[in-house]
Every structure is written in structure tokens, then in C-alpha cells.
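Starting off with a structure, shown below.
And then chain A:
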Amino acid sequence: QDLVFEKGEGAFSWDSLEEFASNNDFSGESIDITGPWTGADAELVNSVIAYFEDATGASVNYSGSDSFEQDIVISTEANSAPNIAVFPQPGLLSDLASRGAVTPLEDETAEWIRENYAAGDSWVDLATFEGEGGEDRLFAFPYKIDVKSLVWYVPEQFEELGLEVPETYEELKELTQTIADEGETPWCIGLGSGAATGWPATDWVEDLMLRTVSPEQYDAWVSNELDFSSEEVVNAIGEYGWFLQDGYVSGGREAAATTDFRDSPSGLFQFPPECYMHKQATFIPTFFPEGTVVGEDVDFFYFPAPESGDLGQPVLGGGTMFAITEDSEATRGFIDFLQTPLAHEIWAAQGGLLTPHTGISQDVFPSDSQRALNDILLNATTFRFDASDLMPGEIGAGAFWTQMVEFTTGSQDAQATGEAIQSRWDALQN
Partner candidate 1 sequence: MADLKLTDVKKAYGNVTVLEHINLDIEQGELVVFVGPSGCGKSTLLRMIAGLERITAGTLEIDGQVVNNVPPSQRGIAMVFQSYALYPHMTVRDNMAFALKIAKKSKDEIEQRVSNAARILQLDPYLDRLPKALSGGQRQRVAIGRAIVRDPKVYLFDEPLSNLDAALRVATRIEIAQLKEQMPDSTMVYVTHDQVEAMTLATRIVVLAGGGISQVGTPLELYQKPQNEFVAQFIGSPAMNLLPGKIVETGDRTVIEMDEGGRAVSEYPTTPEDQGAQVKIGVRPEDFVAAEEGDYIFEGKVDITEALGEVTLLYFETGEASMEEMEKGDAAVIAKLQGVHQNLRGQEVRLTAEPSKVHVFRNGTSILYR
Partner candidate 2 sequence: MPVILQGLITILIGVGGCVGYFYLSNLILDRFIFPAKGENIGRNINRANAVRPWLFLFPAMFVLGLYLVYPVVGSFVRSLYGRNPNEFVGLGNYISLFGSSDFQTSFFNNFLWVIIVPAASTFIGLVVAQLTDNLSWGNLAKSLIFMPMAISFVGASLIWKFVYANDADIGLINAIRAMLGFENPIDVMQIPFWNNLFLMVILIWIQTGFAMVILSAALRGIPEETIEAAILDGANPWQLFFKIKVPQIMATIVVVWTTITILVLKVFDIVYTMTGGNFGTEILPSYMMDFMFRDDGRATAIAFVIMIVVLPVMIWNIREARKEMR
């Protein structure tokens, strides 16, 4: 594959590549990588890989799959795992790690993350699991992070109504009410996602958890030390419910449950607008109408934290983790490669990649808004990973989703929702 950026040009940290190249030579070796990125994303990751191949002489075969999670389980169980698997969910990774299907990374890597990643400890914690033997090891290298605490809006529409970007959670609620009072609909929400229908609602709850309870309680919730049916969680679900009130959601709450998450932001761009705000992660611009320019036609603001309390600026995110499922020297080399700033810059320069890597050149971002996004990540006082991705699959990719759908349509209240999820979790533990 061609190198997308000429070596030595631009604001990239080419020296990091050179240094890496001089220390690693894997000519003739090949590594297989599978991951969840497909389509355009697959091309992007390939463009990064190309530099690794160029530097080491190894050949790398990346294949992306929409059903990555199923495929990786099958292939590890059937002993035909790739060298590296890119996990979008730590939950599955920890499962496989505990079965011994994943090779732990060296301790230096953990050290490196601590030093070079913003909020490094939380990243190391995130990728550290109990291995087959029972001791905790770092099993994966986090790379490419999504920020989820974002609200998207069309500045021109805000302008027209004379609206201001809210600074606090309270203001956000006020803003919602203001828009509604104007006779407009404030929010577009869409939970539809085929088999995964419901996950956008879990992001809402997680963000609201971070804004109503302490990070420690959030962690407790993730590990179910804090029950789903507890007051705290039910409260967060209830907060989400507040936004679903009549007149707040385009099409009404029932429609929200089935509208495809990819289609729901289109309401922002209608005339008259069907809604004024849409809460979604960094990836959503892919689904904006063709030609929409982020920063001009559409913009985002940080889903604000409450003024009261001292929760700071919590950021909810997700991310992918590179783990070794079939060890080899070149494989190790690839993990090392991911530590070079260049590995982050190449993708970041093409848009779509955010990274907590503090060593990268800020100039590579293609737009201010990208840089601003990355800043959210770099400036986060608290970073928390998407809770549903951390919970066991049956909950995080099962009961949590489906029960949130039920809640969203209004067929059950927050308490019942929390209890239903909790009972599934209880059933899991026996």
C-alpha cells in the first residue's frame, strides 16, 4: 500500500519512525490483524500499517469484520487466532484473557502508557485483567479513542433562536426547556442499531452517571458492586428519562427507540429543523449529510457537567485495544510501533482518530474542531470508559440495551428498568 504522507514532509514526527525502523527489522515475517474497522476505517488503519511495513519489511494483513466479536471468539477457540486482535470492548478481551487466549504485554509497556498517555493510569487499569494464572497483567494497548460526551448542534440554528452553548448541565436542561418553549423540538435521539439496538441510550446513562456520582461509584457500578437497581443508577436512568419527555424528542420517545442511530442526526439538518441537539460520540459526522463540514455547518459542545458538586469535567469514552492473540516477534514489534507518535499522527491527520498520546504533534489534526476534540481528551480530569463495554456481554451488550429500549419507549419506569437489568446480572452470577 502507498504511504499517504510523503516521508519527511508535514508536521509529523518522522524521526520517531526512523528510530523505530532502525531498531526493528522483520523482513519476511507476516502478521495477521483482525479488528472491527471495516470500510473507510479499514483503509485508515491500513494507511498506518503501511508505515510499519515500510519501516520493518514485515507484511501485515489487516482484516476487518462487522461481526468481529463473534469471529474472534470462534477463531481463538478453534486455534486459528490472528496475531493481533483489535478489541472494541474490554469486556470480551477480559473474557478471552482469563481463558488464556491472549498473551500479556510486557511490563515496560504498562509503564510507557502511564508516562505517555494523558490519564495514563486509567488506561493501564482499563487494559489490565486477571490472566489465566490469576495474576493481573496488562493485556492490551489502547489506541484510537472515542469521546462520547459530546452534543452536536447547528450553530446557525442556535443563532437564529438566539441560543447559547450551555456551560453546565443545569444550563443544558434550561436550554432544552427554552427550545421546547419556542415550540421546537430540542433533541434527536435514535437507538436503532439492528441487533445492537439500544446502545446509544446506555451512553446517555453512563454520561449521566459520571455527572451524578463519583468516578469511584461509577467503577463500582461497572463491576456491579453498585446495583443497577440502586438509587444512584435509577436516578441516572431517570435523568435520561427527563430528556425523553413529551416535546423534547423528535418524533416522540417511541420513535426514538426504533429510529436508526445513523439516521437520527439528520433531523438537525432539516428546514425547519426537526431538532436542535444530538448527543453522540466522535464518529457521528460520518453519518451527516454529504458535504457537511464540522466546525461550519455543524459543531459540538462538551456534554456539560453540573455546576454543583465537584465532579470536574468527566469524559466518557470508548476505544479500541490491540491485544496479542498469537505471539511472535513481529507482533511485539507492532505493539512497539503503536507507541511511536507517528502511528497516531498518520491517522489523526486523516481525521477520525483521537489519542491521549501526549507526544504527538498537535499540528497534524486536519481541523480545529478535531484538535478541540482531542483537547477534550487531553484535558479530561476524569476519563471513564464506556461502562456497557466493560460489563459482561449479557449485560453490557444485552440486558442493558434491551431494557433501555423498554425504558425509552416508556413501557417501564426507571426503577423497573434498573431492577430488570440487575436481575439478569444476578442470574449471571449463580
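Candidate selection criterion: all candidates are chains of the complex that A comes from, given by their letters.
Rule of thumb we're sticking to: a residue touches a chain if its C-beta (ideal position, glycine included) is under 8 Å from a C-beta of that chain, and two chains touch if they have at least 3 such contacts; residues count from 1.
Remember, it's a predicted structure, so these values are computed and weren't measured experimentally.
J.: My understanding is that every option belongs to the complex but just one is in contact with chain A. Which one, out of 1 or 2?
T.: Here, the candidate touching chain A is 2.
J.: Within their complex, state which residues of chain A touch candidate 2.
T.: Touching candidate 2: residues 69-70, 73-74, 95, 193-198, 251, 254-255, 257-259, 392-394, 398, 401-402, 405-406, 409, 427-428, 430 of chain A.
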